[in-house]
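Note that one protein chain of the assembly has been removed; the remaining protein chains are unaltered in position.
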Amino acid sequence: MLVSRQAFYLYSPSAVANRGSWTYLAPFRERNLTFTRKQLILSMDLLLPYIACLMLALFVYLALRPSPLTMRIGMIVAGVAAAGWLVGLVTGAVAESGDSTHDIFFLIFSLSAIGSAIRMVTHDRPIYCALHFVVVVIASAGLLLLLEAEFMAFALIIVYAGAILITYMFVLMLANQADNPDELSTQTTFDQLPREPASAVAVGFLMLCLVTGTVIRGSSSLPAPNNPTDQWNTLAHLQKQFESSVLDLDPSFMWPPVASDQGNLIRHDGDGAFIISSDGVRLLLDPELLPQNTQQVGWSLVNDYPVSLELAGVILLMAMFGAAVLARRSIELTDQEKRAAMSAHDAKISNERGTDS
Amino acid sequence: MPAVTVQQNVAIEWAGFILWMPLISLVLCGLCAACKVRSKLPALITVVSLATSFVLTAMLWQGYEAPVTIHLFDWIQVHWVDGSFISNFALYIDSLTLLWMLFVTGLGTLIALYASEYMEHDVGKGYTRFFAGVSVFLFAMGCLVMGDNLLMLYLGWEGVGFASYWLIGYFYKKPSAVAAAKKAFIVNRIGDLGLALAIYLIWSTFGTVQYTEIFAVLEDHSFATTYDTWTVHAIPYLLMLAAFGKSAQLPLYVWLPDAMEGPTPVSALIHAATMVTAGVYLIARTYPLFALDAAALPTVAWVGGLTAFFAATIGMAQYDIKRIMAYSTVSQLGYMFLGLGVLTSYGAAYHVFTHAFFKAVLFLTCGAIMHGFAGQLDLRKISGLRKMKGWKIVSYTMLVGCLCLAGFPLTSGYFSKDAILAQAFVTQGPGFVALGWLAIFTAGLTAYYTFRVWFRVCCGEEYFEAGDELHGQDSSSFHPHAPRLAINFVLIVIAVGAILAAAPYFMANETEGIHGGWVADMMHDSPAISGVPGAVGVHSTDGHEIHGSILGMDPHKAMYYISAIVGMIGIGFAVYFHLLRRSAADTLRNRLLASRSTRWLPTAMENKWYVDEIYIATIRTPLWIIGKAFVLVDRYLVDGLVVNGTASLPRVVAKWFSPLHNGAIQCYAVSMIGGAILVAALMFFMPEIVTYLQSLGETGSAGLEQTASIVGGLP
Partner (left out) sequence: MMTEFGSSALAGYLIISGILFVIGMIGFFVRRNLIVMFLCTELMFQGAAIAFVAIGRYLFDYSGQVMVIFILTVAAAEAALALALVVLLHRQRNTLDAEVYTELAE
């Protein structure tokens, strides 16, 4: 197994210390590093991620079943170890200076997401599972915020926590109520006991190792990202907004700007984005003029995926119809009505046969 | 050994009918059985066909000049590049053959005639089967004696074994008869193994199984030096083993006394006169081969001598007269082998000839007694037979037989036994003198037990008890059933033959330098010529010209007197213990039993020296245990583990896998996703597989070669 230079670079403390807040080098830029033996052992990227996965798997396994106190202690130890690795992965030395707000928020959101997810999986009572899922949704919305995808974050909260989970809760209460209305306790055995936790955790562990290994090994061979300046293309398509924002910036600008040789209205150079008017005035565009995340997403949807958009609508429509049909309560026919229905059915059959033969 | 010229003579093809007549009789008896004939027709058919064989044999003998080979038909002919195996159905007629065939067919005819009356109780039930068996036997014996190659001899050998088994087991509803038949066949089989191996070795050494060609190869005196391997030395021992099996010598004699379970004509024909002499014939026929190993003939002599003594001691203590006769047969066969071993094949052949007659007579008289007294054979329960009405012929023919057997002077048995006893002192060999004295002592014992039978059964006051085969009659109103014409006629004819068998001794010899009468003449033209007195000037097994002596006298002359005296002593003992004072025998026996030091002697002798029990303990029981072990192996290992185990394997394997199909979707989900993850992990950790699959898609076969080199170079 080859140890990628980049992987070493990622986790050695000196490299982490030099990182600052997300300002580390792009993966295809090299850097000369000398590693001491201690650094190598600490990095241990051959095995450390897998051990961390194992810790997490143990934690989940022990959390699943009702276990004695020693096991509980072991469970906590394993969980702390896994969490510690995650922390170390993300931040390295927190004591170092640098803008680490993103790191902190990332840790908060991710740990709470994972913690809530595990509690959701292991809780006895289904309602609490749903509530924990709400926490997971909020935490992942936070992660999406960190990824500068505000629209997605709020859409997630609205749709998931607001709609889907409410539906789940309705059905849960419907089902639990129909079970045994006289009993106060609604805990059933099938909620308390897990089903073959060992094989499930084993498969989960394998998958986690696979994912972790792929991510860590393959982070050096990711495809090159797109040009960041492509974000300005959306603005060029939003004519009215473009015009109004340019004129807000510089009322004396001669609209429309002149297109470049490739046909782009907005050109880029070392200073940033700019447009050139028809009389040669070069106007540097403020980065604040960039469209918001919502506009970007909306433009991408409509421009690049119109058919899928339509189909998504159709899917929703069909789901609505299906749910309505499925959940319809069957009408209880009285005996007389049943007989009438049967005779009508028989008459219809014999008519058909008579016509056939 | 002088070369024997062989002529191919097609003008006497009718000689083949000596073999075909018994075969035709077999087929016709089979037809009688199929048509459920209820008369004595099968006996008539058999007697007529056997008489025809005898007449043809006599004609052959009259026209005999030199050895001839009569080719009947091609049988087995296998040729390949550097060898061949040829065994034709051909008859090799020389004087040895004729000597044997004369008494085989003659006695066969007479005994068939005897049996036609003896077996009349079974007319309609087993009569036809009996005569079919006799026909088969005579056909096989003919093949054995007249064949011109060892394979035909083997055919006859197996055939007579089969016929003996069939006929001993004639009373197939009696368990003891069935057991005796099996015993005979199985013990013979041991000998047959020796014969088969000997034939293989002979063929591989000499390249042929035909007598003439074998002896032609042996004529070359450099044979002994060029072929000195252990296989060649083993040939005489294997032939010896075969002869001992068939002719009931130590240690393979145990079947002969039990073979008395068969009907008496069978005992007379097969187990006295003809089949048991097949061993002697084999050795006589292949006599030159016994020179291949220096210790072969002395082994034969010693085994023969010891058997003679051993069987005589057992015979002395038995009470069943047929058993006594059976043991005496074993003993006399021992004499014949002794004769062959001390280089008097003439003596052995002469003894065969005379023994055939007098033993047949003895057995037939025992049979007549059994027939008349409803199966009674115990000599303590019949007495004074010669005074009973209608039993005189039986008694006096029995006397003739007993005299010959005991070697009373001037009977045929006297001369033939003399020839053997004398030669034991003439020929120089390992321990032959001791063997000779042992043989003389045994002659005395023979005389004693023979006359014990006669004095007990035929003399003394009249007394009888009915035997076991009353056939529904009441024992108190039982009358002995005297023999009628057929039995009496045959008894007389054979007794006369026994007396006349002494005559050949006095006949002048046509051939120069030989003495011994007609039998020596008959032996002269055969491969056993080295055993003919005067034919060759060699009197020892190692080639020196030495003439032994007995008590300082010339053995040939002195033996007349010595054996006569010994015989008289034996008869004298018998007279005292069984004629004059019968109670003395019982007193002697009781005294022997009372004393601790001699108690073993009568008990062991009466119990046949426990040989059967030893065989059961050492051979049969271990084999039975091994058989049971193999039954267990078969039942539990082969059947249980292999067959049933393999059959239940799919079910067991299915049981392992059936929990995978428990219907719970989560279980299915785990398996699906687990499998997918494993595949993904495999492709992740072994990217060579991914490149291989990609190359398959892209370039087809060229990609295969390319990636094969990649894959092959990796650990």
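By letter and in written order, the chains are A and B; residue numbering begins at 1 in each of them.
In this text, a contact is a pair of C-beta atoms (placed from the backbone, for glycine too) under 8 Å apart; a residue touches a chain by one contact, two chains touch by 3 or more.
Just so it is clear, the model here is predicted, and its values are computed rather than measured.
Undergrad: Going by the contact rule already stated, which one of A:Ala78, A:Val203 or A:Val246 would touch the omitted chain in the full complex?
TA: A:Val203
Undergrad: Which candidate, A:Leu48, A:Leu62, A:Ala78 or A:Val137, sits in contact with the chain we can't see?
TA: Of all options in A:Leu48, A:Leu62, A:Ala78 or A:Val137, contact with the hidden chain holds for A:Val137.
Undergrad: Which chain A residues touch the hidden chain?
TA: 6, 10, 22-27, 56, 60, 64, 86, 89-90, 102, 106, 110, 113-114, 117-118, 120-121, 126, 129-130, 133, 136-137, 140, 143-144, 147-149, 151-152, 155-156, 159-160, 163-164, 167-168, 171-172, 174-175, 178-179, 188, 190-191, 193-197, 199-201, 203-204, 207-208, 211-212, 215-216, 219-220, 222-223, 225-228, 230-231, 287, 293, 296-297, 299-301, 304-305, 308, 312, 315-316, 318-320, 322-323, 326-327
Undergrad: Which positions on chain B touch the chain that was left off?
TA: Touch set of chain B with respect to the missing chain: 658, 661-666, 669-670, 673.
Keep this in mind: only the chains that are shown with their structure count from here on.
Undergrad: Which integer distance in Å separates the CA centroid of chain A from that of chain B?
TA: That gives a centre separation of 101 Å.
Undergrad: Give every residue of chain A touching chain B within the complex, in rising order.
TA: 195-196, 199-200, 202-203, 206-207, 209-210, 213-214
Undergrad: Under the touch definition given earlier, write down the residues of chain B that touch chain A in their complex.
TA: These residues of chain B touch chain A: 664, 666-667, 670, 673-674, 677-678, 680-681, 684.
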